[in-house]
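My questions will all concern the structure given below.
Only a single protein chain was left out; the remaining protein chains are all shown in position.
Labels run A and B following the written order; every chain starts at residue 1.
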Amino acid sequence: MIPQAPILAIVVPLFSAFLMPMIGLLSKRYNIDRACDWFAVAAMVGTLIIVASMAPTVWGGQIIVYKFGNWSPPWGINLAIDALSIQMALMIAGLGTLVMVYSVAYMQRDSRRDLFYTLALLVITGMMGTILTGDIFNFYVFLEIMSVASYALIAFRRDSSGIEAGLKYLFIGSLGTSFVLLSIAMLYSFVGSLNIADLGAKLAIYRGAAQPVPTILVASLALFVTGIMIKVAMVPFHIWLPDAFTAAPTAVSALLAGPAAVVGIYWVARLPYLPFGLPVGIILVSLGLLSMIVGVLMALTQRDFKRMLAYHVISQKGYMVLGIGLGTLGSVLGAQGGLFHLLNHSIYKSMLFMCAGAVLYRTGSQKFEELGGLGKNMPLTALTFLIGSLAISGIPPLNGFVSKYTIYLGGIEAGLPIVTIIAVLVSALTFASFFKAFSSVFLGQRPKHLRDIQEAPKLMLFPMLAMAVVCIVIGLFPALGFNVVGPAQAAAENSAGYIGHVIGGI
Amino acid sequence: MVELVWDPIVATTAILLGSLVAYIILMIGHKITKPRLTPEKLKTYACGEEAKPEETHMDSEQFFSPIRRIFRPFYRYIQPAHTGVLSTYLLWVVVGFIIIVIIIMLTVR
Partner (left out) sequence: MIEILSFLLAYFIFPGLLFASVLGLLFIGIDRKVTAHMQHRIGPPIWQEFLDFGKLLGKEDITPAAAQGFVFTLAPLIALGAAITVMLLLPINSARPALTSVADLIIIIYLLNIPAICVMLGGYSSACPFGAVGANRYVVQLFSYELIFIVTVLTAAVKVGSLSIGDIITYQAHNSWLAFKLPLATAAIVVAAQAKLLRVPFDIPEAESEIVHGPFTEYSGPKLGLMRLAYAIELFAVAGLITALFFGGPVAHTIAGVQIPGVVSFLIKTFAIVLFTTNIRNIAARLRIDQAMKFFWTIIALIAIVNLIIVVL
């Protein structure tokens, strides 16, 4: 492990973001064309190496605790990294690197690229901070960093639909984060501590109905759950997501669809155990089912490529929340399926958005009516889109099948076969919707104005093909995924171990 | 560590092996008769008419009209609810929050 690795994982993207405008000025002065882009990619590769160096220690069974300024918890802020955090951190760093490589090619026609990379690196900083921290107010600070940077990124191109989508996300997202802040304030006034492990220890007396739960705790839990559900875009809080992902530049959509989902689901996985420890399983299962159904039924009738993909993001996040909810109702397979689905979904969803972005970059349109028969012009893009569609529908032998199958088994294991049946139906509808998308864009007759379209640029193809290869590899060797997800699920449930490591082992 | 409930390598190898056999049969067929291509043979079959590419595209919203007919209650009430007006959305957020408060009060107490 690189020394001081936990704090470096947050500091490297943060300082790169601050250095970016200076690099922009220097590149304009000395006329180096893509200095900002490659600096951002280098920063992300550095973050990936730092996070990867922490992984073997955590998977060996240890929880890394890093204390700021050597103040011991619960008086100081600390970072606590267990197997759940390391899974999320690896996903953010890895997918962030690939999305940065993609945006080198995608954003090359835009002018203020240094602003774009500043904001993108700030989003990555916020995500890393939310995942790695052990202090709940610190979590709120990083959540706000991530949210504000993404509001600005969505409206980056300053066209009317982008600004409208950014404003909608701003209003609804700010409502969500203010709910979280209010919940933290109530918790602090009730318990007197802001450290997650300490809160878990002090609120443990209310677990299992040992004592009656006071109203302030109920209100705090409800506010926290609502805030997190707004971030995860569960129905009925989901409505910012289709507009935001359609109007944003596609590199931003790929960044938000993949890694940013990680943050919300990380907290959904932690929520039933720390810091509250109160049963929220029913809420998770019902919101998950509702999101799955509403998301896919709305996606069936869309005319716009990216909007359909955005509705499918809602539906797939419903799968993850459902899986984790089944985990709280006693099914180990359900929780593992939910976390594994998060891993798979981030990979293939970013890949699907990248394919849509490649088509948009070359043809200039993202509506199904104007596209068709591009399979001959863009064969590699079509191939990766086919792999992504088969993965998201849960067709063997790709990775989507393994995680969905685990969730089906989890539904049967938890004693709710109706959940399995609904999940299979939603899978069939997902397949139908992606079949329509793939056929309308890549197969069929090709209109005359699309005859001279070229293949996507190589820098765009490289991350797409890398993600396709990872999809196939995880599909053929699911043990690789279960090696990451199994310890993560065990660590999420093992709240006593977390508390012991952070507070006990000072 | 959960034990794996599915071993994909054997099934994938089996499918690929079958595809290989099918490819060999295809090659045998190509050896027996070579295709003699004329422009008329390569045209898309439209019962003798000329099919223009723009006309053959299916309408993307009516693509799944039978499924829309089955789920008609959903499409009558919930799809128009996605109006685009921000104030309605914030109302949904507040309504959802109140429902969550009620559920937590009932389950936790």
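What we mean here is this: a residue touches a chain if its C-beta (ideal position, glycine included) is under 8 Å from a C-beta of that chain, and two chains touch if they have at least 3 such contacts.
Quantities reported herein were computed from a predicted structural model and do not represent experimental measurements.
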Hidden-chain contact residue, picked from the options A:353, A:442 or A:498: A:442
Interface with the undisplayed chain - residues on chain A: 373, 375-376, 379, 382, 395-396, 401, 405, 408-409, 417, 420-421, 424-425, 428-429, 431-432, 435-436, 439, 442-446
Chain B, residues in touch with the chain not shown (by the definition above): 5-7, 10-11, 14-23, 25-26, 28-30, 32-37, 41-47, 51, 53, 56, 58, 63-67, 69-70
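The rule we apply is simple: only the chains that are shown with their structure count from here on.
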Rounded Å distance, chain A centre to chain B centre (Cα mean): 23
Residues of chain B defined as touching chain A within the complex: 1-2, 4-6, 8-9, 11-12, 44, 51, 53-54, 56-61, 63-64, 67-68, 71, 74-75, 78-79, 82, 84, 86, 89-90, 92-93, 95-97, 100-101, 103-105, 107-109
Contact set on chain A toward chain B in their complex: 167-168, 171-172, 175-176, 179, 212-213, 218-219, 221-223, 225-226, 229-230, 236-237, 239-240, 242-243, 278-280, 282-283, 294, 297-298, 300-303, 332-333, 336, 367-369, 372-373, 396-397, 401-402, 405-406, 409, 429, 432, 436, 440, 444-448, 475-479, 482-483, 486
